[in-house]
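All protein chains but one are shown at their positions in the complex.
Chain nomenclature is as follows: A, B and C, assigned in order of appearance, with residue numbering initiated at 1 for each chain independently.
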Amino acid sequence: MRTVFAIVLLAVVGLGIGLALLDVPFGAPKTGIGDYYIEHGREETGAANTVTAVVVGYRAFDTLGEVTVLFVAALGLGAVLAATGGGSEKREVEPASLVLLTGSRFLFPLIMLFGAYVFLHGHLTPGGGFQGGAVVASAFLLLYLGSRGRRVSRTWSTATEALGGLVFVVLGLVGLAVGGGYFLSNFMPTGALNTLLSAGVIPVIYAAIGFKVGSELAGVIHDLVEET
Amino acid sequence: MIIVVSLLVLVMLAAAVAALVFRDLLSAVIASCLVSLIASLLFFLLHAPDVAMAEASIGAALITAVFVIAIRRTKRYEE
Amino acid sequence: MSFLHDYAYYIGAFGLIFIGLLVVLAKHNLIKVIIGLSILDTGINLFLISVGYLRNGTAPIFSRPGLDASGMVDPVPQALVLTAIVIGVAVLALALGIAVRLYREFGTLDLRKIKELRW
Partner (left out) sequence: MVSPALLVAVPLGLAFCVPLVGLASRKAARFVPIVACLFNLIVSLRLIPHAIEQPIVANMGGFTPPFSITLFAGPLGLILSALIALAGFVVSIYAVAYIDKGSTTRYHTLFLLLLVGATGVVLTGDIFNLFVFFEILCISSYALVAYLGDRGGLEAAAKYLIQGAIGSGLLLTGIGLLYGLTGTLNMASIAASVGSIGTVSVFVPMALIIAGLGVEAAIFPLNAWLPDAHSSAPSTISAILSGIAIEVGLYAVVRVVFTMFGASSMLLFLVFLGTLTLLVGEMCAFAQSNVKRMLAYSSIGQIGLILFAISIASSASIAGGLFQLITHTLSKVVLFLAVGYMIYRSGSTEISSLEGIGKRMPVTSMAFVVAAFSLVGLPPFAGFPSKFMIVRAAVAEGGALFLVLVALVLVGTVIEGAYFFRVIQAIFFKKRDEKPARHEAPVAALVPILVVVVLIIALGVYPDAITGALNSAASELLERAHYVRSVLG
């Protein structure tokens, strides 16, 4: 009964969307704000990667909201799992295999380095704070799988999360103070295109996001693994 | 090219249906991981490398790990 | 063939949205419902990226000089999807946390049984 109702409802919605889609042809050139970003993104933000120019330049306010969403979810998860810490019996931990153990110790720094590379080069190549942060978090995931004894300190990861967010907001406020009265304006010199030290505040913001996202996702994994 | 894309879409939808019907939640999670992976390939074919990276690292890898941890903490089979 | 050429991505995207919503509406196991939400998110993201696609375009990155700006795909949907992926993951993680706690309190993940057990 419930399934039939769901299918009928979805069919009606699908029909409507199909009708509207006739006006959005696939692959056709469109005239929108995107053209402007491609045309002017380089000189206005200094980022060779136009997606980064949009994410951390033109729509940086969205990105601020987005890191806040992840912050909220990590905090919320912690609050939900921490509530009424009942009986905390220690779960039996089966030891990891030697290959995993050695592999994780060897790979951990390499993955961390790769994550840092991804978020520092976000304005030049595909990637950025979120992807880099996810890579960093996957290094911690490996740590959890491999060496059972090692744990992220939740205090430190919370502090990193909060500091990363704070850096973002403070950069925005500095932009408001010195960048002509606009919140989140790019007040640092944009430099030469396609070099690491270009695009003004964008690499700084992406580094802050990288640390923040990495510690948040690692914290999520920690909270779920340690939940008793 | 279009044949490759159509095949990928077909496999992706098949994986999604598999996630719908599997009673074993772990298999369903792996199927949904496959959906994310193929979607990330499609993002790459649509010239969105940033999104492809994000989907592969966050949508396919990390969230699957979180799902698996959550299933270990609960129950593996849907009753 | 030209039909597929025009609509393969849209079919994929709305297929995922359809299946995802079906899982959410028709299933009773909470983790299964959350899997459905994840499929739904993926479908929506694929749809958004398809909207920004430009046939024979290139990725919107000026990685080397001499790239033609007029042939690039729209960067805006890509930026939106980056945001949407992260938001989706945030919701899923919180949902899984709630599911784990629910299982500890009720001993089941079946949403119908949870309703019965209440008070």
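We adopt the following convention: contacts are C-beta pairs under 8 Å (C-beta built on N, C-alpha and C of every residue); 3 or more make two chains touch, one makes a residue touch a chain.
Please read these numbers as outputs of a predicted model, since none were measured by experiment.
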| item | value |
| --- | --- |
| Among the chains presented, those that the missing one touches | A, C |
| Contact footprint on chain A, counting only the chain that is left out | 16-17, 19-24, 30-34, 36-37, 44, 57-62, 64-66, 68-69, 71-73, 75-80, 82-84, 155, 158-159, 161-163, 165-166, 169-170, 172-173, 175-176, 179-186 |
| Residues belonging to chain C that touch the chain removed from view | 17, 20-21, 24, 30, 33, 37, 40-41, 44, 47-48, 51, 76-77, 80, 83-84, 87, 90-91, 94-95, 98-99, 101-102, 105-106, 111, 114-115, 117-119 |
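The rule is short, and it goes like this: only the chains that are shown with their structure count from here on.
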| item | value |
| --- | --- |
| Distance from chain B to chain A - Cα centre to Cα centre, in angstrom | 19 |
| Whole-Å gap between the CA centroids of chain B and chain C | 10 |
| Multi-partner residues of chain B (at least 2 other chains) | 48-51, 54, 58, 62, 66, 70, 73 |
| Overlap residues in chain C, where contacts from two or more other chains coincide | 9, 22, 50, 52-54, 59-61, 72, 77-78, 82, 85-86, 89, 93, 96-97, 100 |
| Complex contacts: residues of chain A adjacent to chain B | 49, 51-52, 118, 126-128, 130-131, 134-135, 137-138, 141, 217, 220-221, 224-225, 227 |
| Interface residues, chain B side, partner chain A - complex | 48-54, 57-58, 61-62, 65-66, 69-70, 73 |
| Chain A to chain C touching residues, read off their complex | 2-3, 5-7, 9-10, 14, 17-18, 21, 24-30, 32-35, 37-39, 41-42, 48-51, 53-55, 59, 62-63, 65-67, 69-70, 72-74, 76-77, 80-81, 83, 124-126, 128, 130, 193-194, 213, 220, 223-224, 227 |
